[in-house]
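Yeah, one chain of the complex is gone here, protein chain that is, but the others are all in their spots.
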Amino acid sequence: MLESTHVTKRYGGKAADDDLTFTIKPGHIYGLLGPNGSGKSTWMKIASGLIVPDQGQITLDGVKVGKQTKAHTVYMATEDFFYPYMKIRDVERYYRDFFSDFDTEKFRTLLAELNFDEKMKVTSLSSGMMAKLKIAVTMSRRARVYLLDEPFNGIDLLARDAVVKTIIESLTDDCAVIISSHLIEELEKIVDTCIFLKDGRLILSGEIEEIRQSQGCSLIELYKKLYA
Amino acid sequence: MLTIMKYETIRQRLSKFIMLGLLAVLEVVFLIGLYGQLDKPMGYAIVGLTFLAIFSFMYVSVESILNYNQDLSKKSGYMLFMTPHSVYEILGAKIIHNILTIILTALVFGLVAFLDIMLILLKYDSIQYFLDQIQQILNEFADLNISTASIVSTVVLMVILWISTVAIAFLAITLTYTFLHAVPAKGLISFGIFLALNFAYSWVSNHLLDALPNAYMPRTLGAAALTAVVAALCLWLDGWMLTRKLAL
Partner (left out) sequence: MEFETNKPIYLQVIEDIKRRMVAGELPPGEKLPSVRDLAVAYTINPNTASRVYREMEQMSLCFTRRGLGTFITEDPAVYEQIRSGMAKECLANFVTGMKHLGYHDKQAMIEQLLAFQEN
């Protein structure tokens, strides 16, 4: 569904992404793993059309990433990205206006579950609330590919749980979720395929259970082995 | 693209409310002064309205540039750039929105000024005679042909040329966040480039306008054409730079 072919991106002489080639299939939750600076965010931004690669390309259902594919991919940045002037209902209106695949019903349901009031200003939200709002708005888009960049950074356990549950509930057979993280523990349960990056290069990929068996260790131990 | 312009408007609504609010207040004071025969309040109102007009015009131009700077430097830029539009559409929408806002602001204040002058003329017939006197004096002194038409033309010309300045400012900012991204003192450098480009532009526009017949219609059209070319060029360059080199 999403094909990354020899994707390379350089920043000032150094390759952030180096010849990345792999396939993303629908119906799976992928873990894009590696320490900070291994090229995860860069690849995600290329996949969502925010950055153009220097070499190679990413295609979604055969279409090269660009204006058209942006309507079917969603990128959730690590940082808080809402406009400071917005209240939650402004956020809803914004997404509804720009994205035809935005499911307003689902968003409202999620907001209710997570105890949000649409009149709240986004600047008044705690980090846990902000994380929940981001995931709610992201997963309310019925996209083909969800790219979540370090979604668990800096949020408390309960918020993390809420985020994880929202992700699990949203997986269907036509879409794929790619979660990048340097925190393995959070991902081990919910990810079924993992892609390990190191210095922008792909060093290992495959289904978690198979890797666990063939390597004979847990994901955490494997991570330590690969990056020590 | 219309949606992008819609949200640019929403984003800038606060300043517009303040401007319109001040305009309303000053206009009311002016009217009270005019019809209540109170010269002092009327005078203050006129001065206030003039300053408000100039300041609003400047601010409105700069606001879009500041917003653009925010879009490229802050994470809220993601909201904008992830929408299913090409970079050219996004930029185009912002620049068109800015131009429309500038024109609209000029129109609103122009209409208010026109209305107020008409009201004054209606109330004080003698003013027209007074204005004609001034015109004659100026004619004798500096051989200037200052009529209402020429003032309007000059203002229109200034607005058109100002739009080019805004387009160049956008370019300078795009440069800061793309090619100069990793350069220290990038703000200063891009400001320097902004000034340099403006000088170049002034040089070109002056020579171009001098080559045209010294009448307002050709000059206005000439300036409009030059601005359109400059704005289009800047837009194209911005889009190219952002596509290749944006580091959000």
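Before moving on, here are some points about what is shown:
Letters A and B mark the chains as written, and numbering starts fresh at 1 in each.
The definition used in the following text is that contacts are C-beta pairs under 8 Å (C-beta built on N, C-alpha and C of every residue); 3 or more make two chains touch, one makes a residue touch a chain.
Since this is a predicted model, take the numbers as computed values, not measurements.
The chain not shown here makes contact, within the complete complex, with A. Touching the missing chain, out of A:Asp61, A:Asp117, A:Asp161 or A:Asp174, is residue A:Asp161. The chain not shown here is touched by just one of A:Leu2, A:Ala16, A:Ile29 or A:Val91, and that residue is A:Ile29.
Listed here are the subunit A residues that touch the chain not shown: 27-29, 161, 164-165, 168-169, 171, 188-192, 209, 212-213, 217-221.
Quick note on the criterion: only the chains that are shown with their structure count from here on.
Once the centre of each chain is set as its mean CA position, subunit A and subunit B turn out to be 41 Å apart.
Subunit B makes touch with subunit A in their complex at residues 3, 6-7, 10-11, 14, 75-79, 81-86, 89, 182, 243-244, 246-248.
Those residues of subunit A that touch subunit B in the complex are listed here as 11-12, 45, 48-52, 66-68, 70-71, 74-75, 77, 79-85, 90, 94, 97-99.
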